[in-house]
Structures are given as structure tokens and as C-alpha cells.
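Take this structure first; my questions come after.
Only one protein chain is missing from this complex, and each of the others stays in its spot.
What follows is chain A.
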Amino acid sequence: MGLLSDPNRRRALIGLLTRLNAPICVVCYMAGVAWFMGLAFEPFTLRTYMSENAMGSTMVEERFPAGERALATGREFAAHKKKTGGMPVDWLVKTMQSRGLEVFTQRFSRRLPFPDEDKERYMVKGTNVYGILRAPRAPRTEALVLSAPCTAGDHNNQAVGLLLGLAQYFRNQVYWAKDIIFLVNEHDLIGMQAWLEGYHHTNTTGMDWSPLQGRGGSIQAALSLELSSDVVTSLDLVLEGLNGQLPNLDLANLFYAFCQKIGVLCTTQGKLQRNDWDSVSGYSHAVQTMMLMAMKQASGRPWGDHGLFLRYHIEAATIKGINSFRQYKTDATTVGRLLEGMYRKLNNLLERLHQSYFFYLMSSLSHFVSIGYYMPAFGLLGVILLLRVSSTGYLTQFDVVQRSLHAKSIVLALDGDAGLRPVGHGAGLEGAEAGGRALPGRAAGLHRAHQLLPGLHPGSHAGARGRLRHAQRAKVTRLQRLGDRCGSVRSLTSRSSSPPRRVLSAFVLVVLSPACTLLFSVFFFQELQEMPVSFLDGWMLYLSVISQGILDHALYGSLVYPLVALLVYPCWLLFWNILFWK
């Protein structure tokens, strides 16, 4: 007979699971953590490669010449921005029109549910300006987007300048098969959300925007540019988007291919790739990069203006220019050439990027692991839940009930019940020690057991408990007859809940609460980024993270806040309940 249909084998298996439950759980946990850490070890990763055939092997010689002129345009933009105190809409419209684009604007406004902590705004009003470069010979069915945010102060002026310079260069070429939309959005993500909603005729977040006058077909890919200095030392690629969604890996591969071709230093998560993967520091570097990516995904917020495109199945990424203390500087012409090359390759696409992975973790720009490799780690952690469920008398109870049904013996049922109650008491301790995930399941199992047992009504439990606990030593010999189950029962019933243990478990539970976990992860995140903060700064950051999470949910529909508030937090409250179960 099969493993589970043979009652003897099944009983043996159940006995094994209940007896060795805690060790197996510990082993699973360690294995899951070790698997996840092992993913960053370079021999276990794959090198990135271009999967899309249309973006194939051939490279074009990029000829973008006008980097200096782009920077001059950026300075002009900065001056006009300062003059108008916001977005210089008229100047932008005039400049884009002079470059031969079809220019349109969109107004939007949004009242935030509460004032933003970071930027201290409450009622946000703005204008997006975008110009469409029509493909000279192609029908207007597909489009590509290049966007640069217009931020207050001295940021991103060079990005807008480069965008306008590229627009002028692109306008003179005849080989575009898709329309190219050059977008300058105000108020970063809010403006981008308004533009995307207007483009796709959806209204999911309750924003107020004017409809778009001009459109360009379905968007195949988008790049967002953030450049705040005239020269850069490296380019950083940001992939994480809203709700942890990532663009297709081919977009990252495309960026990396051009970085290598042009010879620009490229990073991801702000960390430069190292060659010494077999040394401890090299390995920890890779682990840090991967953990940063995982944590950024877990936060659920879009880490660049590109993050909102992903929801519409548009592959998008943000390229940030970073100017640090390095000797070799890359000028704007080279960055322009890199973008020109990327857009020419995206121009060759025949369909949306879909050949490569959508779920992956990158330990550096040239190495990645796909979901098939990192999901078993989380699978192992999930197996612990199943093991804890099975370790309650539920499985043993199921077996007992089956036997009782066949044998019609109430004694066995009583024994099964006796086996359960001490387990219920030990549950609080054990749950807290092992992470406490299975407690709701166990509680459910307990309740179910009451319904299953014939001849016992709930009222008898309260009084019976104390008696049973003392009497169970006598019943041990009888339980011995039932074989392997008693081993688990004995181990479980040997513990008793004493006040010190309860205080310890309560402390552990508080430490594991969502709030504390979030606080620790904020500090951990800062450590990973090599920018450790003091406790006070960390606390302020923590508060802003919470408020930002709620705002993200209100503004863009991020799911992290509802998930934590409606799922994780009630589960944690349930643990309290079980811990202090009387």
C-alpha cells in the first residue's frame, strides 16, 4: 500500500512527526535561512543573459553628440524653475515644441489623507508636460517612454536637460518604429500616477486629473532618469516597483550590456559589483545587495518613478546618476549615448518583453537567481507551519477518532482527550519558542477536537482539566498501548506553564510584533546601505516609514499597509490570546 493509505505506515509517520516535531521545525528553519543566504554565493547564481531574440547580439554605434548642449538646457530649466517656483510649464512647452514634438499638458490635484512627513505637503496640485515624437513611418500603435521628474530645489535639472537633448537628437532620425513620449512629471510619484491613470483611462486612487489630449499607443517600455550632476561616476539601476513588482529581467540585462559596451560603471542597490566572491567580504557584499533588494521589495513602495508603470504591465526601470569620489568621470554625452543605444534596442522589439524572468533576486548586476531557486527557502519556512499544525493532537486526534469510529470505544476517545489538554497548555510555550506561527492552527485544531469527540461536552473541560493533569501520569500506561503517540504526549506534557516562562514568552512575542520587527528592519536597512543611523534618527525614520506606508496605500494602492493591518497584526493579537489562555 502507499505511504499514506497504509494505516500502520501512516501511524508511524504521524508518530514521527509528532515526536520529532520541534527538531524538524528547527532544522527546517535553519535550512530555509541557510538556503536564502546561500543564494548570494556566486557559484549558485546564474550569469545574466539577453533572452529576447529581437534585442539580439548586434550593437549599433551610438552617435549622440550633444551632451554639453543638454547640460546648458538643464541650467536654463533650473533658472526657469526657480523663477516660477514650481514647474516652468510654458518654457517646457515652448522648448519641446521647438524640438518638433507634439506637446501636451495634464493638470492634476490630490488631497493627501494627512500631511506628508517627508515633504510636508497636504494639498498637491501640479502639471505634467509631455511631448510625443511620432515615428516617421510607423503606425501609432506602440510607444516608449523616457521620463524625468521635476523636483523642487537643485535636483534633476541635468536629467530634464538630457531628456530634451535626446528628444532633439531622436527627432532627426528616421529609424523609429514606435512613438517616443518624453515626460516631465511634477511631484514625482503623484504626477506619474496621474499621468498613467489618464493614459490608461483608469481611476483607481481617487486622484483628480484632466484627461490627456495626446496619446501614443500601448507603451512597451519606460525609463525614468534621475541625474543631478554634470558628471557622474556611476549609474545606478533601480528595479523595485510598487508592491515589490519587478520589471522583466531583460531590461536589467539590456542596461548591463550597454554599461559594458560603453564602459560606464554600473551598480544596483548602490553597491558596486566585486570580483572576489570566494572571500568573506565579497560574499557578505553580495548578501547585502540581495537583502537590500528583498527588503525594498517587501516595503511595497515604488523606489523610483518607474515603479508605477509595472502595474500596467509596462517594463520600466529608473537610472540614477551618482557622483561620488572616484577619479573616472562619465560625462553627459556618454550617458546620452547609453540611453540612445538602449532605445534603439527597445525600438527593435516586436512584442512586450516577456522572454526573461519576472521574479528574481540580483546579488549584482551580472548575477541573479530566479524564483525557482529562492522560493524553496520560503517553502521550507512554510513547511514549519504545516508541521506545527500536525504536531497538535489534531493528527493523532484524527487517527483516534477513526479508530473510535471503527472500534466504538469511548475509553480511547477519553484518552485522546486527555492527550489533548496538556498539549493545549504547552502550546503557548512551544508556540512562542518556535516562532508561534502554528498557534492559530492549533487553536482551530483544539476547537475542532471538541466537536469531534462524542460523549464529552465543553462544560466538563474546565473542571476536568486540573483533574486530568494530575491523572494523566496514571493514564500514561494506558496510552502506552496506543503506541508511538505517547512519546509526543509525554514530551508535551512534561512542560508546565510557570509565570517566569510566561513572562519570557510574552517578551519574545513583543519583540516579534509587527511594530518591533519594522523598527529593527529599519535599522537593519540603514546598516545594509552602509549609512547607519543613531537611535533618534532611526526612530524618526521609523515613524516616517509608517506614515509613508499608509500614504502609499492611499495614493497608489500599495498593499503592504492593508496586509499588515488586517492580516499580520490580528494574527499577532491571536498569539497573545493563546499565550494567556485560561
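The criterion applied here is as follows: a residue touches a chain if its C-beta (ideal position, glycine included) is under 8 Å from a C-beta of that chain, and two chains touch if they have at least 3 such contacts; residues count from 1.
Simple rule for what comes next: contacts and distances are computed from a predicted model.
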item	value
Options "GPI-anchor transamidase", "Diamine acetyltransferase 1", "Membrane magnesium transporter" or "Sorting nexin-2": UniProt name of the undisplayed chain	"GPI-anchor transamidase"
Contacting the left-out chain in the complete assembly, out of A:109, A:173, A:205 or A:355	A:173
Touch criterion as defined above, residue of A:14, A:78 or A:135 at the omitted chain	A:135
Touch criterion as defined above, residue of A:53, A:98, A:260 or A:498 at the omitted chain	A:53
Among A:348, A:513 or A:544, residue touching the chain not depicted	A:348
For chain A, residues in touch with the removed chain	53-54, 56-61, 135, 137-138, 173-177, 344, 347-348, 350
